[in-house]
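One protein chain omitted, others in place.
For subunit A:
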Amino acid sequence: MRFLLRHLSLSYARRHLAKTILTLLGVVVGVTTFSSIKTAQDALVVGIGSTVDRVAGKAQLQVTMEGGVPEALQERLRNMPGIRATSPVIEQIVVPEKGELGSLMVIGVDLLGDREMRDYGFEGDDADLDDPLLFLAQPDSALFTREFAKRAGLTTGTSLAVKVPSGVRKVTARGLMSPKGFAQAFGGNLMVVDVYAAQELFGRGRRFDRIDVRLQDGVTVAQGTEMLQKALGPAYRVETPARRGEQMERLVANFTAGFNVSSAFALSIGIFLIFNAFNVSVNRRRRDIGTLRALGATPRQVQVLFLAEALIIGLLGGALGCLAGTAFSQALLVSMGQSTEMVYGISGSGIVHLTPAIVLQSMLLGLVASLVGAWGPALSASRISPTEAFAKGSFQARVQRRVAPRIAAGAALVAGAVALALSNVVRGNGLVLSVLLLGGIGLVLLIGPLSRAVLVALGPLLTRLFPSAGPLSSDSLLGNPRRSAGTIMAMALSLTFVLGLGGYMGSTRLTIVRWMDDILTCDLFVRASANFSRPDFLYPGAVKGEILALPGVRTVESYRAIRPQFHGRQILVGSVEMDTLMQRVRYDFAQGNRDAMREGLLNKEMCAVTENFHDRFGLSVGDKVPLNTPGGMVEFPIAAVIRDYSSDQGAVFLDRKVFLRHWQDDRVDIYDVSVTPGTDPGKVRDAIRAKLSGRYPALISTQREFKDEIGKAIDAFYAVMRITVLLALGVAFLGIVTSLLISVAERTREIGILKALGALPGQIARSVVLEALVLAMVGLMLALPAGNLFAAFMEGPVAKAFTGWAMPHHYPWEVLGQLLVALPLVSFLAAGIPARQAAGVKVTEAIEYE
């Protein structure tokens, strides 16, 4: 085998270095995509968990409450038996004015006694809190990690400008923390402030986000949890930090699940590239194989030889892909982190680590992809008889003999995938993977014969449109059906992915835009916080009266959202003045109607739930939703089920009066302001600004601006998915380059003869460009129905399984339009090098080439 590898494989690799590199590149691209996505995804989830752990320090339990824990609870906890220490905490993410420094996690703690809970790492030669009294006395005091301070150019006593709800505020570094324990949370982008200063800074009133609890020695966590839960009642959540981390990880699970599809896609495209490259390699070396067989090599030896080549390429590609993936993953993580921060208000640390598990998975992936990709061609190679191998052109012209069974099998698999998607047999990731696998294999079986049929049909048209280049490219494509089919397959799969995901994203956006048009009908939105999911400042309820008193203001509604846990999920409980709201919005009802909802919410202490809430928890009109309130568990009967996109975890809506009665918390996230007819909203905006100026932060958006901001949040959710769509186009580009380079190399002799017969270099080059264009357009043609199916699958079963939202199907015309512009350009660029190579072939060398 070593002899065969050295004399057949190595010699081929040396002679065709470019093609060998392209084969390797196929593996590298596949593995890079997989490992970068996987590394970033893991780092995001681990970062979230580890930030929770590190910030928790020595705390064994954390007490939280929707809307914040009242200050008085701390004293109550301190006096309970079994409690060693308690410490209030406020957490918030802010952005420095110098955006390049990255987001900062602000932790507000009580520095008077927090060292019982957290290790600040002040120890060291030059380390200390410069002046603890000054730190406490000055509300602008902050501690930074040494690493962050170095990046920001901060020293003790110098200031950093950060964006907080009330605008840009300067905070002064009064101490630096050594990078250990707590200071490593959030990748070291940490700012510690006094918890009472944080209350002021972030409008928490006299509440904390949570109280960390350390138990006395001898008290177990289970005992402590039980004791606290019993003493505090159901309105409070008593959890271990690990459990809180898990809940946050679950919250972003929908977001990260999207990347599994991208990883799977990258993997399948990688396999196709390898398959194509090996397929062509077999064809090219058929004479060598024939010679080997004539000299007595067994079919098994030939197959093993090709598989050994695949093994080497797989290992090398896996290693290179793993390294390249790590390099890309940091950028990907930053993008993912920004998205989760914007969409969910949570973020982890910003550092990726190449774990042994990812290295192993990536290497295995490269190896398996190469072996799977090479298996078919290796089998074909082993079956070449010496006579067939020496007969020129016979193998190239050989087409799939059993076309009908292949088409039937392909159609059956695609039908099976559709049936599975429509059924409820499998759910979640299992559904996505099984449907993609069945549909993918079905497409692979179908694309070969279909692409050939299309190419045959296109032949006359190409000849008519391009009299010289047309026949040349048509002959080239039909002359090697395996290579053409392989490239078209890779193209079609890439474009299916692009059309499917693009369609899904477009459909989601369109649906939400329509919903916003129905719901967000007031003229101005007055917010204190830019973050929708985790507001960093809340208005006191009394501000409503002040706004209402301004000239030109017709109505003001106070919207408040809390995010309690409900059966293990973080749902949204929204409250607003329903009487005025229902006069101006149009709800789309899945169950119940407008009158029933109005009557129920306003007069019967009922609630309305969203359709995804109804699907997730199986609660319908008439059922009761049990919610924890500060006064205990209260059950709210459902008056209506509405189609609403406020939360991907499900939402419950109440009238504000009901909320105030049970939660005793009048703070407000957003004031929805409607102006009187004929009044300029801009003038009312100015008046509100002037009224709130200097007292409260005020982000006042018009209806259009507010919708645009929500649109940005949606875009953030899909930002990384968009990157993978671009990647798909990149893979398509690579597929065309590979195919054309191989095509040109294979036809060197033919091109030489054509040139000897008088063909001009320009004509030859044009035929190569045309070949690329045809490959891309045939791929697109076949991807149109497949992409539409994929989009429908994503919008329907997948969206429903992960978010509970079923998006109405919308054909991705915009994406198709973009592809019709982008693909010719991509093809033209991809054909550049091969076309130049073809045009530059020297007749004398070409005739000798074989």
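Assume a residue touches a chain if its C-beta (ideal position, glycine included) is under 8 Å from a C-beta of that chain, and two chains touch if they have at least 3 such contacts; residues count from 1.
The rule is simple: contacts and distances are computed from a predicted model.
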item: Protein name, per the UniProt record, of whichever chain is missing from view ("2Fe-2S iron-sulfur cluster binding domain-containing protein", "ABC transporter", "cytochrome-c oxidase" or "Outer membrane lipoprotein-sorting protein"); value: "Outer membrane lipoprotein-sorting protein"
item: Among A:196, A:328, A:613 or A:802, the residue in touch with the chain that has been omitted; value: A:196
item: Residue among A:78, A:402 or A:712 touching the omitted chain; value: A:78
item: Contact set of subunit A toward the excluded chain (per top definition); value: 75, 78, 84-86, 110, 112-113, 115-116, 126, 128-129, 131-134, 136-139, 194, 196-197, 200
